[in-house]
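Pasting a structure here, questions to come.
Every protein chain of the complex appears in place save one, which is left out.
Right, chain A next:
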Amino acid sequence: MAEDGRDESLATDDESDHTALSLRFLPMLCGVTAQMLEEGSTLLRRMEICVAEAEKRNGKNTVNMQETFTVYLVETRPMDAVAEGRNQAPDSLWRRYSEFELLRNYLLVTYPYIVVPPLPEKRAEFVWHKLSADNMDPDFVERRRVGLENFLLRVASHPVLSNDKILHHFLIEEHGWKEVVYETGFQAKADSRLRALSATFRVRNPDKRFMEMKHYSDELQSHTSQLLRARARVADRLYGVYKVHGNYGRVFSEWSAMEKEMGDGLQSAGHHMDAYAASIDDILEEEEHYADQLKEYLFYAEALRAVCRKHELTQFEFEMASQELVSKKQQHEELSTGIVRTFSFKGMTNKLFGQEAPEQREARLKLLEDLIAEGEEDVQEKTVECGEHVERAWVDMHRFKEQKDKDLREALINYAVMQISMCKKGIQMWSNAKECFLKM
């Protein structure tokens, strides 16, 4: 449905020569639209990206122990090749989940004002009983493959993130990519970022909009996780209801053996009951897509919160720098005028033991003047930093909001479509059974 919408809008787009082929690579999950593609010269316009396959590998891990892990095939192809209809083989390389994580961490640190798209979950959570929580489970691997592709497409279509060199490298250069990332020195920033995220500090004048957005991100996180948990419980129960009906199949079959006229009708009805009981497996498997969409936004909420926290941090640092400057200026004034406005030990000792020598005083005044100059530069820097962050973050948060509203709305509509399909199946099954009963 949504894909049809994209098809249509792309067809009317004069600028692009996108063929239907390119859309094959846009999974249903991804909210990437023609609109987004038009904004800026995002990578996705120039290059087709997909995560085509997953494979198991054996290798040594960091502590030199044997382990099994999954690698994912990232394929890329220049868009003009596609547009011209050249059936060029795509470039490809293998990446494992940890490399995706590394890429994302780099992006988080480098673009703290961007709500960075999340990765699919590391371990299966919110499972209902049937689904295995095993990372090696083929269904889980498949859904992860789709999630990783979705991540790449979102990043590659982002007006800011898509221009990043490290991202390009990730997509093109299989070997040596890790070294390049570490060379950027982002690791140091990553550590301080993590610390800042969990630290508590009081900000005097945070931007109200950011505070509201932070509050909203908490709400979003809470609601999506509640919903995911409740959905898992519902799925579990529904499974039970359907499966018990399978018992009817068995007993009808047994019963039909002892009946004359009723026998055939009962027997066939029993088959339909079995089919009914079996139908729940596909229904719930499909619903996992919906759960994945919700999960994406659960993790997105975290990213949103991080952007707000970054604002708090920059604002706090600005406030601290300003305060520092003010106090230095005050000290200077007191020293030069001799009027003590504020209590200080120096002032006390001066009173008790007499004032210091004029040379010392000169030295101190000079030091303070230097510090004040430094301080003013610092405040200037922090003001710019804070201001830039606010400006850029606000743009991206707005972009995120629109994306979220659209994506979740579509997800809800798709969920309704799934429910309708489930109802239709149910009606079909029971109608079939009813026909058999009527023949009894």
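The working rule: contacts are C-beta pairs under 8 Å (C-beta built on N, C-alpha and C of every residue); 3 or more make two chains touch, one makes a residue touch a chain; residues count from 1.
Here is the rule we go by: contacts and distances are computed from a predicted model.
Candidate names were "Peripherin-2", "Sorting nexin-30", "Phosphatidylinositol glycan anchor biosynthesis class U protein" or "Eukaryotic translation initiation factor 3 subunit K", and the UniProt protein name of the unshown chain is "Sorting nexin-30". When the full complex is taken into account, the listed residue touching the unshown chain is A:223, out of A:223, A:271 or A:399. From the options A:52, A:136, A:172 or A:241, the residue with contact to the unseen chain in the full assembly is A:241.
Within chain A, the residues in touch with the undisplayed chain are 216, 219-220, 223-224, 226-227, 230-231, 233-234, 236-238, 240-241, 244-245, 247-248, 251, 254-255, 258, 261-262, 265, 269, 404-405, 408-409, 412-413, 415-417, 419-420, 423-424, 426-427, 430-431, 433-434, 437-438, 440.
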